[in-house]
Structure formats: C-alpha cells, structure tokens
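The other protein chains are all here in position, but one chain of the complex has been omitted.
Presenting chain A:
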Amino acid sequence: MMSNMIIGRYVPGNSIIHRLDPRAKLILSVSFIILIFLANNWLGYLILGLFTLLAVASTKISLAIYLKGLKPVLWLIVFTIVLQLFFSPSGHVYWAFGPFTVTNTGIINAVYVFLRFLFIILMSTVLTLTTQPLALADALEYLMKPLLKIKFPVYELSLMLAIALRFVPTLMDETVKVMNAQRARGVDFANGSIVKRSKAIVPILIPLFVGAIQRAIDLGDAMEARGYQGGENRTKFRVLAWQRRDSLAVLVFMCVLVILVGTRFLM
C-alpha cells in the first residue's frame, strides 16, 4: 500500500536538478505553474513541453517513476477532458447528441487542459523526486522569513514541519504494525461493505492516536531537557547555500518566460 505512493517520495541521486538549491526549485516550480497559464497557443505549449522534458530528462530518474506519479490523478484528468470535450458551447460543431456537443474549440481546449495537467504534475514530481522533504521544509522556512515582521511564528512552524516529516516514516511503520496486529486478531480490512470497512479502521486509528500523543509528550520532554526554549535565539546547523547553478536555473527560466510572453503577443 505505502510503496505505491509516489507523491512526496524522494529518489536519491546526484543530477544537476538534485543539487539545485531547494529554494530555487520551490520558487521555480511554483512560478512554472503560473507560467503555464500564460501559454495560449501551440507554440507556447511546445516551448513549455520542451522545457518540462528538459527538466525531467536532467533529473536522470527513469520515466516509469514519472508515469507512476501520473496514475493517481488519471481520473481527474480524464474527467476534466471529458467535460471540456462534450460541453464546449462555441465553435464548429462536429457531433451533437442532446446536451453533448463536440466542437473544434472543445477538442483544442481538451488537448490544452490535458497538456497543462501533464506539465504541472511532471514539474511538481520533478520537485518532490529530487528534493528531500527536509530540504523543502528548510526552503519554506527561508521563504516565510518576511512573515516574521507580522509576528508569524515562522521558526515554530518550520520546526513543526521538520518534526512532522521526521515522524512520517515512524508513524507509517507503526500503522503497518497495528494493522498486522489487528489482522492477527481477526479484523478484516479488505472485505465487506463500505460501512464495515470503515468500522475496521477504528481499531487502527485509536492506537495510532494514543501512540502519537505519547510520542509527542516524550519528545516534548526530551526537547526541553535538551534546552529548547522556542524559536528565537536559536542558531541553525543546516544552512542553504545559493550557488551559481541556482542563478543559472533562474536565468533559463526567465528566458522561457520571455519567449513565452513573446509568442503570446506575436501570434
């Protein structure tokens, strides 16, 4: 069950993308999502496609892993495409049946929507596959720093995030253990009606919550005993270093942006 989850999984490697500063990767992938909506013609999508493929190829991670990442959102993509395809109000009508019409703009929109989905998912997969969750948390902390001015607890939030990330595998292990223990006592998780299966979740959730709360109490004690007094006045062991390749990545991105804007006005 857990091994199929591709979202949020990190694949170790040493490619150029792996070595980029997490801040650069985070900013660029978020900006990329905005950039996608700038494209409104074939040339624009072609450039975006090439850029995406370039990013995917330079991670040196096998394409199969990316395709696996597409699987969970497949239904959403199909659903949206179908909506676009059959419910377009304008354009040349090819086929009509009751409320359903297929028009040329409908087909084009469907293809555009599909490409947008594809690019967004591929790019965010590039981000998560090449960045350790902890590095992402560090990047978030750095980028949230301006919020300190409005008294937003940035340090506390990033420590919470770092601890949450550190406990994800621990809690996953525990879930599997509790499930196996309940199975050994005869609880069936796979069969029966939806009500029956939901009821079977209770004997997993309760021990998990109790365990998590006990862990939190223990961890709090341990942190206090080690001198934790809150976010202020702490130094950081882990620092992010912005390097030339990061500036270069931003530069490449800017070029794509300029070209894209150009195509929008030229065509």
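Things worth noting here:
Keep in mind that, in the parts below, a contact is a pair of C-beta atoms (placed from the backbone, for glycine too) under 8 Å apart; a residue touches a chain by one contact, two chains touch by 3 or more; residues count from 1.
Note that contacts and distances are computed from a predicted model.
Going by its UniProt record, the hidden chain of the complex is named "Energy-coupling factor transporter ATP-binding protein EcfA1" among "Na(+)/H(+) antiporter subunit C", "Energy-coupling factor transporter ATP-binding protein EcfA1", "Sulfur relay protein, TusE/DsrC/DsvC family" or "CoA-transferase". Checked against the hidden chain, the listed residues A:215, A:245 or A:264 yield one contact partner: A:215. Annotation: of A:81, A:165, A:208 or A:240, A:165 touches the absent chain (contact as defined above). Where chain A meets the omitted chain, the residues involved are 134, 162-163, 165-166, 169-170, 173, 214-215, 218-219, 221-229, 233-239.
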